[in-house]
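Worksheet: the structure to be examined is printed underneath.
Of the protein chains in this complex, all but one are displayed in their positions.
This part shows chain A:
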Amino acid sequence: MNHSHPELAEQFVKDAERTTWHDETLWFVRQKRDRSIYAIPEFQELRELASQIKNHTLSRLHTYLTQFEEAARANGVQVHWAANAEEHNAIVLNILRKHGAERIVKSKSMLTEECHLNPYLLQHGIQVVDTDLGERIIQFRNEPPSHVVLPAIHLKKEDVGETFHLHLGTLKGEKDPQTLTEAARLHLRTKFVSGQVAISGVNFAVAETGSVVVCTNEGNADLGVTLAKVHIACMGIEKLIPRLTDLGVFTRLLARSATGQPVTTYTSHYTKPGPGKEMHIVIVDNGRTKQLGRPDFRASLKCIRCGACMNTCPVYRRSGGHSYDFTIPGPIGAILSPNIDMHKHKSLPFASTLCGSCTDVCPVKIDIHTQLYKWRQVIGENNELPASKKWSMKLLSRVLSSPGVYGWGGKVARESLRLLPHGFTHAKALNPWAKAREMPAPPKQSFREWYEQQNSNGKA
């Protein structure tokens, strides 16, 4: 299978109308975000504070993890540690087996997506229902999410209508969002009631109290957790914040950056199991300590998964989340993915113009575009660049470090462009620039030639 971003993106861009729609929809979310943050005079101070809290936490992660574990255990929660995705999945399966559970409800968790929990559980005969509306839609379609907050943002309402017609028996051609949502709601209610175990993600884990916080707009985490006998919360080690008082900083930033809402509709705190119930927390590494050990990329672990960098990224908006072929797409995904598999994801740090909008929008001040630039160097050093690029850059370096060769080469290039037929210089197979753009019209004189002439005329 092809994982290269340029090729997957080209496929997406071919559907010009859908690209326009995708771009405008996400830009609309970006604008909502802008309006809501402009209304908060201290927003930049909040960003700085959040960034410092995260930096501090990451610098003492071991301490806070230990504190969190102790507090959670004292609350009667069972804490599990998983070094990687396989261990995570096995731990979850083990808990399900212990309870003889065959049906589980899950509230959106990018971590379980990262660990490919759904297919694993299905293989072991367990029915998994994603209860977030967007997640449920893509689950029906057997697709991965294309965005961390808006997992089905690549789909139009017509696509959803078609999917629900197939899976929920709604009328063919139905595309009214209200009707479709109502159908999903009725369908999901039956799943909530029959769910034996509820799995949820974790937005924030508070070291001081041992509790986990989940933010949703649909209340689906609450419905699932409240109705099921067992709650399993799955979290990456980077979700920690030190104190409960730190939480307000992040909840103010998260919803505003994600969708422009002041706060998510539901911000649920889970601290201890209800009477007669069980609560488990699975703490997962899966490459995170490796990233923590890379000074240039450590800051990527500050990410609170608001998706703002995706909404603002002009490349993401025009290439769609699936073109990244990684659980977390967009600019932040392009930093996280090479850490997991550099060879597979080598094209992602190049799927950016390094415009820096992602860095400016990031609520926890991750220097995203700087890290993309640095990954490019690591990929180059590890010999993962296409040979054509590698050798042309070596040649270019020779040309550009020698004024004589450069002057001569420039002249040859300009003259060729001037004298060769347009059909040749602009042949799409030879010159990717020319597929959609004209080459600059070559002038007779370069600047240096003009300058030299001025000098010899005694003018300059």
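The rule is short, and it goes like this: contacts are C-beta pairs under 8 Å (C-beta built on N, C-alpha and C of every residue); 3 or more make two chains touch, one makes a residue touch a chain; residues count from 1.
FYI, contacts and distances are computed from a predicted model.
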item: Hidden chain of the complex, named as in its UniProt record, picked from "(Fe-S)-binding protein", "ABC transporter permease", "Cytochrome d ubiquinol oxidase subunit II" or "SDR family NAD(P)-dependent oxidoreductase"; value: "(Fe-S)-binding protein"
item: Contact residue for the chain not shown (choose from A:L122, A:V193 or A:A413); value: A:A413
item: Residues belonging to chain A that touch the chain removed from view; value: 5-6, 9-10, 13-14, 16, 19, 23, 27, 34, 38, 44, 312, 314-315, 318-319, 349-357, 359-361, 373, 376-377, 379-381, 385, 389-390, 393-394, 396-397, 399-403, 406, 410, 413-414, 432-433, 435-443, 445-452
